[in-house]
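Right, one structure below, let's go through it.
The complex appears here without one of its protein chains, the remainder shown in place.
For reference, chains read A and B in written order, and residue numbers begin at 1 within each chain.
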Amino acid sequence: MVQLLIKDIRIQRRFIILGSLFVGFFFFALGAFEGMPLAIPAAFLSHFLIVVASKADEKNNNGRLLASFPLRRRDIVSAKYVGILMFMSIAFLLTACWRLLGGFVLSAGELPWYSIQSTLVAILILIFFYSIYFPLFFALGSRIVQVLDLIVIFMVGGAFLIVIRILDLLNVNVRAYVERILAAQDILIFGWTIGGSVILVVISWYISIKVYEMKNI
Amino acid sequence: MYSIVKVVMSMHLSVSLTSGEPIYLQLKEQIKNQILSGELQENELLPSIRNLAQSLKISVITTKRAYDDLEQEGLVTSVSGKGTYVSGTNKESIREIKYRELEEQMKKIIKESQALGLNRQDLTNLLTILYGEENEA
Partner (left out) sequence: MNAIEFRQFSKRNGQFLLNDLNFEIQSGYITGLIGPNGSGKTTLIRSIMNLLRPDQGEVLIFGQSYATGEREIKRRIGFVYDEDFFYNHLTIREMKKIISSFYPSWNELIFQQHLHDFELPERRKIRDLSKGMKMKFSLAAALAHEPDLLIMDEPTSGLDPVFRWKILAILSEFIQDGKRTVLFSTHISADLERVADYIVYFQKGQLKFCGSKEELLDVYVLVKGPSNLLQMSRYKDKFMGLQQSSLGFEGLMMRQSYDDHPFGNQVTVEKPSLDDILVFTQEGQ
């Protein structure tokens, strides 16, 4: 599986460079994301590396090539999931580097750093997204990968809005709930979110493996 | 240590894919002629069927068929693990084989001349004329 991860880095190399230059550009052009938590550009870079770069790569039906190599289907799937972790780390690291760089050039005090809350929320959202994205990716293949992320965003966004609407109709005070959650102790939130996302990823991982093992490529 | 002695065969063989004659037959005839003419000597080692197939870029099964047929006619012997050798036939048997082939050819000629309407005398006359020309040539 390590070879698969290395392969992804080799393929994405140009996107890693491109993406980080982009972030760097915005750092200096927009005055280092004033007021914006660092997690946001990091999250975008993450998304870019994981999803957008895969799109460019899958255009050529590469799945067929990969499945012909001496690899088990489950290894191919697992490499993608571990890849999420890997690319997220790379993205957050690179963004931090730009921040450090920025610190030398611009006045240090104004630059934001990673705040626990925003980072957590960003990662959560990404993980939630990928947990839905990847089983679909493995089920439907390269035909649909070009638009899959948009589909998932609309699906999730739509579902979210529908839920809010329903709660509204039931006269549930969503705002109160949210405020209560945010006011609760950090450790608890931390625990629940980490736990929740781990469970989500594991379920998604399992589904993806099952789906891909059955797939005709 | 080991010393490997390689018997390098330089045989002249060529096959035509367009002549309509089966390739295994072409091979068989060429090898047979070379044996009968003495070009290939007794107990000489022939190339392996795979080797031959590779050199000519043809099927292994084709070369095998040619060798099998030659073995049936007693012209070669295959020793498992070692290869295929030209049979140790002596001059007498080669002559016998050639004689028999000549007989077959003459039978064919006789048949054809009959189809043309020639009788035995006509044929003998023809033979005499051609033989005479041959001698003068």
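Brief remarks follow.
By definition in this document, a contact is a pair of C-beta atoms (placed from the backbone, for glycine too) under 8 Å apart; a residue touches a chain by one contact, two chains touch by 3 or more.
In this text the structure is predicted, and so the values were computed from the model without any measurement.
Of the candidate positions B:Pro22, B:Gly38, B:Gly74 or B:Gly132, contact with the unshown chain belongs to B:Pro22.
Within chain A, the residues in touch with the undisplayed chain are 3, 6-7, 10-11, 14, 57, 60-62, 64-65, 67-72, 214, 216-217. Along chain B, the points of touch with the absent chain fall at residues 17, 20, 22, 24, 50-51, 53-54, 57-62, 65.
By definition in this document, only the chains that are shown with their structure count from here on.
With each centre defined as the average position of its C-alpha atoms, the distance from chain A to chain B rounds to 76 Å.
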